[in-house]
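The following block contains the structure, expressed as structure tokens.
Only a single protein chain was left out; the remaining protein chains are all shown in position.
All chains are identified by letter, namely A, B and C, in their written order; residue positions are counted from 1 within each chain.
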Amino acid sequence: MSQLEELKAAIRGHLDSLDCVIGWEQGYDPLHATPLFIRNESDLERLSISPLAVHNPATYATGFAGKKIGMVVRGCHSRSIIELLNEKLIERENVVLFGLCCDGVVSQRKIRTALPADPGFVEAVEIGDDALHITLAGEKTTIKLQDVLADKCRICAYPDPLLADVLIGNKHDSRPEETLACQEAFEAKPNAEKFTFWQDTMSRCIRCYACRNVCPMCVCQDYCIAASRDPLWMSQENSPAENFMFQMIHVSHLTGRCTECGECERACPVDIPLMLLRRYMNKQVQEVFGHQAGTSLDKTPPLLTFQVEEARIKERDW
Amino acid sequence: MERFITEANLQQFAATLAGKKHVLAPVASGGTTCFRRLVPGMRLDFSRMAVISPKDATFPRNETLLLVQRYVEESGKKLELKEQLPEGECIVIGSRPCGARGKLIFDPVYETEAIKDPYYLRRRDNTLFITLSCDRPESTCFCHSVGSNPADGTGSDVLLTAVEGGFFARAITPKGEELLADALFEEAGTRAEEAAAKQTKARELMGQAHDFSSAAAKLLERFDDMGFWQAQSNKCISCGACTYMCPTCYCFNITDDEAGLVSRRLRSWDNCMSHTFTLEGSGHNPRGTKAHRLKNRVGHKFSYYPDLHASQIACCGCGRCIKQCPAGVDIRQVVMAAQEYVDER
Amino acid sequence: MRIGVFICHCGSNIAGTVDCESVAELASGFPEVVYSTDSMYTCSEPGQEGIITAIHEQKLDGVVVASCTPRMHEPTFRRAVERAGLNRYMFEMANIREHVSWIGKDKEHNTNKAADLVLMAVEKLRRNRPLVPKSFETIKRVLVIGGGVAGIQAALDCADGGLDVVMVERDQSIGGKMAKLDKTFPTIDCSSCVLGPKMVDIAQHEKITLHTCAEIEAVSGYVGNFSVTIRRRATYVDWTKCTGCGVCTEKCPSKRSPDVFNEFMGTTTAINIPFPQAIPKKAAINPATCTMIQKGKCGVCAKVCPVGCIDYEQQDELINVDVGAIVVATGYDLFDWHKYPQYGEGRYPDVITSLQYERLLSASGPTGGHIKRPSDGKEPKNVVFIQCVGSRDRSVDRPYCSGFCCMYTAKQAILTKDHIPDSQSYVFYMDIRAPGKGYDEFTRRAMEEYGAQYVRGRVAMIYPHGEQLMVRGADTLAGTQVEVPADLVVLATGVEAAQGAVKLGETLRVVPDQYGFFVESHPKLKPVETNTAGVYLAGACQGPKDIPTSVGQGSAAAAKALGLLSKERLESDPAVSKVNLSRCVGCQKCIGTCPFGAIKAITDRQGKLKAEVIETVCQGCGICTVTCPQGAIQLEHFTDNQILAEVNALCPPKMNASFE
Partner (left out) sequence: MPAQDERELRIVGFLCNWCSYGGADTAGVARFTQPTDLRIIRVPCSGRIDPLFVVRALLNGADGVLVSGCHPRDCHYAEGNFYARRRLEMLKRFLPITGIDERRFEYTWVSASEGQRWQHVVTEFTRRIHELGPAQSFNPATQEEWFNLALNEASKGEACACHGS
């Protein structure tokens, strides 16, 4: 039985007791997937778990407060769920997790840039073991999966769900923590270059808040201080400084809570590499608090607690 | 007037214009193509449809309506208040027909008997569009279903069509003719036919248009059916990507900023998918859930606006909202679901 | 709003380096400022009247005063605006004295800075709103920590004033350092005769509950409603039965216990009553030296005790008590003089501390009141006193003056002559500090009537010289080196904060200074208050003090506690956190970070979880406001908007007229 069929069978067994199960299906064309909310057998038939199925179902978890739902989760998604549980934002008995041992998902941005221009109509996509075969205007283009794998998947240390009620697929051997060369290269740049980079990049931001709303850990959403007039943290001015202020709010509120699912960067319509900020902050959190959000149950986010003697905070003397 | 311009000359034409005027054009930066103010030295990127529409030209994301400065003089305290009406001409190069045509949706709202928005009108009247017709329509494109086509010149001053070695240019307005008088444009020769063939092919690629004519009434029928809207909005994350990207969304917010001795009244884009859009002072929100908000967005474009304005659908079919939606919400599917809805009871 | 701005000259304190007129003129252009003026002394009667008149005449609904630090006169001006009918929170201060005029002389920069601070205050004030305090009941009981003379005085005054008092003493008996003294200066009256009756009063007062061998374990709550946990150490004697007969101490075979009360001038028994006048007069076992407890062998005291009160199994006991106010009177300890190499670092038994000398002088001391030197029990003829041992000395990090050593040294010189008429005293001193009533006369008597030789200079070394010690020092007045043979050397050991003061400070949220003495609210105007409301200081825990000053401060602290608890209800500071229920998403993060348990979860009418602040418990720190990501819980008077307005006033964002 294929993994998909195995998964369908597992979901089928739970469907009656759940409000819905969140998975994926094909989106507006064969190259794009979209979240699927499975409520009945015909919904279930449309389920897809290809590497195109990228969305983090944990994004929707808090929206179903009080209802019991199922979610198909990859490794990174399960971290989001664990962090939500740790912060008591969802309840364990209200979620059934169908875990997928994951070999990585694609980056649509990379697919797009792998093609010389807008692709036009996508007629068909065939997913091989290590490549995507895309049919455009009758012509087949092949892209290696490895070349369009999302950044987070290239360095993923947790491909298998850390929490699941049903586990589908073969578990991976444990993987070392890795860093992205591009991340390191950016971090190593001089301040002036980084500053200019963010100035320019932030001038592209339209403050649509897709990064915020897609973030599974952003639970304020409707009450985000970026959009409120009381408290009034930000002007509605769409300028680099104000846009960056919002990103700083997001980073600040995610300190020690970000599970690195990469949804913010994926959702950004103008391709702002937000994960540069996330990964850097997470690295600091790891260094100072030895904490990685969503990797184990019953951990308090580091900024919500303290130690009288902080072993790894060296206070600067004067 | 029909002319031809080579790709290199078009780049130069744009650069020269940019030295003199405010030019908005699609530019690739940081891996994405956006309209931004062209600075001599930048290159136009025609390979992709710009992520954000050229709406900024006529309806900028930010607009200072007035500035207030406080100061003290010998004679006592002073307060200076300056209205900031937009000045200067703007030229958009490389908009697509959908984007250029989309701005027409604004007119019935901002120029009525009762209300004339001076900021909008000044910008509209001082902006020229040099539009590029589409030759590779995408899976998300549906301009043909909302009364347009990939070579629609409506709302544009010049329409460019890519032909061998450059672009065939056709002036649509007298101002467009003035632009084409530039020496960089050459005789069109036989390129008119080549362009026409390209345009026809592009239209054919789009296939059968969907008939949205029943949408207005069908959407109204579903107005009170919140179950329908909840199902449709399941995956929506209630962000503003769709509205900010949309060439036809014209909602704005006005906020006053003040800091110390300076204050400012700012007009900025607003977003009906946001909770705060309809949040009332009392704390009550008539559109408290994303289902309410999606209903409004779709309803407004395909039902309420057409009802008020000669059946004109407030959507230009550019597909940006579909393509850029982080959750893959497809407005076509939502409208069709309402059109095809069968009451099972 | 209609805001009035008042720029204070503070005489020349501010006006000397700030152009107050131009600050006032600039301020007249600030948003919503309708009245702006400068005045000589804004805090004075006419200054305050000026504010009140302006409020009435200009119909002001907010006032900014630019003057000294708000930590000084904010309450004064708040009362003034209240007298004029405004809410006291519709007032802001700009600190242009401590933070401007006093720290720089550049008038132009100072004036600009003052104007900035005023603008900041105006911008904050525009976002203030009237706040009304809530009232709550108080517990009419006072905790006194420390049973020395300051604590005794505070406890008796509180109890006489009608309050219940709980006294906690770390040692076995109350009495503190004073109980160890023989006589007191400048009257040479018997210390225990003066203190004894007061100690008895403590034991007998029906309003006073005494816990000795006890320390403070934990304190929670807030002014008027503290909840205190006291740890009472096991004494292995049931004090409800012990009559203090002393049979056990006579029979105890373990006679090598260190005699703490006698400053280790000898040994005592493992079970003992520290001194005859001890209160409570109960025996206690030193578990470190009791062979029964250490080795399970002996049990003599249990056998001889006529009432059967010995309990070798006794455990520490935790006692909980609720109090409305706390008086801290933990006193001092002596500086460890062994740090000084020149005094022999403890190699010479005849170098002792002044307090040990007191025990030698005392009739109830180890020598029965006869001065016998420790080495051979001989009566010393030449006694050398060295002052400032651990005082006024940066090299041992004790730069402060311990205050009363000059006086007790003079007293001890006089008493030496009284005890041994043919003796000669020498005093090495730096300066004589004798500013109290009758004090200087007293030191003169020591020199003139009792012939004590005062040598102005420091001692360089002490070395053995036959049976004697040779004290070598400088006589800075004569400009020579002197050597004095001594039979006994008494060190006027300086005062330092009591052991454990820093830890107690953490428990009480009272800050110790760098030497461990507790910091008072204001060095002049609030000498017994602390920054924690309802916690007061008495005696040497705040800094070195002699007996009359300690007693006076004990009474002062009692007066503060009595004054506080004389009100039926107290008003809580309304500058506490408040939840905007419509913004709260019920994530409960604030509940987790509140140090006071002042936030609880509630369910609103739609069944949604929300946070709610218990106003009287909230202390107004604002940790929750930063914890809350959506800004739903705001600390009143220090809201995000108010602080952001100050930030924006100081560094205004560029208001672009046009964009890219």
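Here is the rule we use: contacts are C-beta pairs under 8 Å (C-beta built on N, C-alpha and C of every residue); 3 or more make two chains touch, one makes a residue touch a chain.
Note that the coordinates shown come from a computational prediction; the quantities given were computed from them, not determined experimentally.
Asker: As a test of the contact rule: which chains in view would the missing one touch?
Answerer: A, B, C
Asker: Out of C:182, C:487, C:529 or C:640, which residue would touch the omitted chain in the full complex?
Answerer: Among C:182, C:487, C:529 or C:640, only C:640 touches the chain that is not shown.
Asker: Tell me which stretches of chain C touch the chain missing from the display.
Answerer: For chain C, the residues touching the absent chain are 69-72, 95, 97-100, 102-106, 109-110, 112-113, 116-117, 120, 505-506, 509, 511-514, 519, 531-532, 575, 593, 595-596, 619-623, 625-627, 635, 638, 640, 643-644, 646-648, 650-654, 656, 660.
Asker: If the missing chain were put back, which residues of chain B would it touch?
Answerer: 29-32, 36-37, 39, 41-42, 259
Asker: Even though one chain is hidden, which residues of chain A still touch it in the full complex?
Answerer: On the chain A side, contact with the omitted chain comes from 109-110, 113, 151, 154, 180-183, 185-187, 191-203, 233, 239-242, 244-245, 248-249, 251-252, 255-256, 271, 273, 276-277, 280-281, 284-285, 287-289, 302-303, 306-308, 310, 313, 315-316, 318.
Everything that follows uses one rule, which is that only the chains that are shown with their structure count from here on.
Asker: Touch graph across the chains, line, ring, star, complete or other?
Answerer: Looks like everything touches everything, fully connected.
Asker: Just to be sure I understand: the centre of a chain is the mean of its C-alpha atoms, right? Then which chain's centre is nearest the mean of all of them?
Answerer: So the chain nearest the centre of the shown protein is A.
Asker: Look at all chain centres (mean of CA atoms) and spot the one farthest from the centre of chain B.
Answerer: Comparing chain centres, C lies farthest from chain B.
Asker: Go through B-C and A-B and name the pair with more C-beta contacts between its chains.
Answerer: Higher contact count goes to A-B.
Asker: Once you find the CA centre of chain A and the CA centre of chain C, what distance in Å lies between them?
Answerer: 55
Asker: Using mean CA coordinates as chain centres, what's the gap between chain B and chain C in Å?
Answerer: Taking the average C-alpha coordinate of chain B and of chain C, the gap between them is 70 Å.
Asker: Which integer distance in Å separates the CA centroid of chain A from that of chain B?
Answerer: From the centre of chain A to the centre of chain B is 30 Å.
Asker: On chain C, where are the residues touching two or more other chains?
Answerer: 653, 656, 659-660
Asker: Can you tell me which residues of chain B touch two or more of the remaining chains?
Answerer: Residues 36, 61-62, 257 of chain B touch two or more partner chains.
Asker: Within the complex, which stretch of chain B touches chain C?
Answerer: Contact set of chain B toward chain C: 36-37, 60-62, 64, 67, 70-72, 76-78, 82, 84, 257-264, 283.
Asker: Which residues, counting only chain A, touch chain C once they are in their complex?
Answerer: Against chain C, the touching part of chain A is residues 87-89, 203, 219-220, 223-225, 228, 230-233, 235, 237-239, 241, 253, 300, 304-305.
Asker: Flag every residue of chain A that touches chain B in the complex, lowest number first.
Answerer: 27-29, 31-35, 37, 55, 59-60, 109, 113, 116-122, 137, 200-201, 203-204, 206-210, 212-214, 221-223, 227-229, 235-239, 263, 266-267, 269-273
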